[in-house]
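Every protein chain but one is kept in place in this view of the complex.
Moving on, here comes subunit A:
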Amino acid sequence: MIKTSTQNELIQYVYNELADDAREQLEIALMHDNELADDCSDLLLIQRLLDGATKTPSDRSINNILNYSKSLSLQS
């Protein structure tokens, strides 16, 4: 059973928010704890999938925004 505090550190580790000393300790734990390593692997997989789930807006919308900004600059 993995402690909740360790699970939270695992989340911070996966998202690169763990302090250096805590990260080193967790990486040592990952080498010796298969359950923790499996959890880490699963989290990284879902994270990568979520990162890939972005949507791109149309060029027309982007041009509208940029043109609006330019028009304001011309007025001032």
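In this text, a contact is a pair of C-beta atoms (placed from the backbone, for glycine too) under 8 Å apart; a residue touches a chain by one contact, two chains touch by 3 or more; residues count from 1.
Note that in this section contacts and distances are computed from a predicted model.
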{"item": "Protein name (UniProt record) of the chain left out of view, among \"Sigma-70 family RNA polymerase sigma factor\", \"Aldehyde dehydrogenase\", \"ATP synthase subunit a\" or \"Protein-methionine-sulfoxide reductase heme-binding subunit MsrQ\"", "value": "\"Sigma-70 family RNA polymerase sigma factor\""}
{"item": "Touching residues (missing chain, whole complex) on subunit A", "value": "4, 7-8, 10-12, 15, 17, 41-43, 45-58, 61-62, 64-66, 68-70, 72-73, 76"}
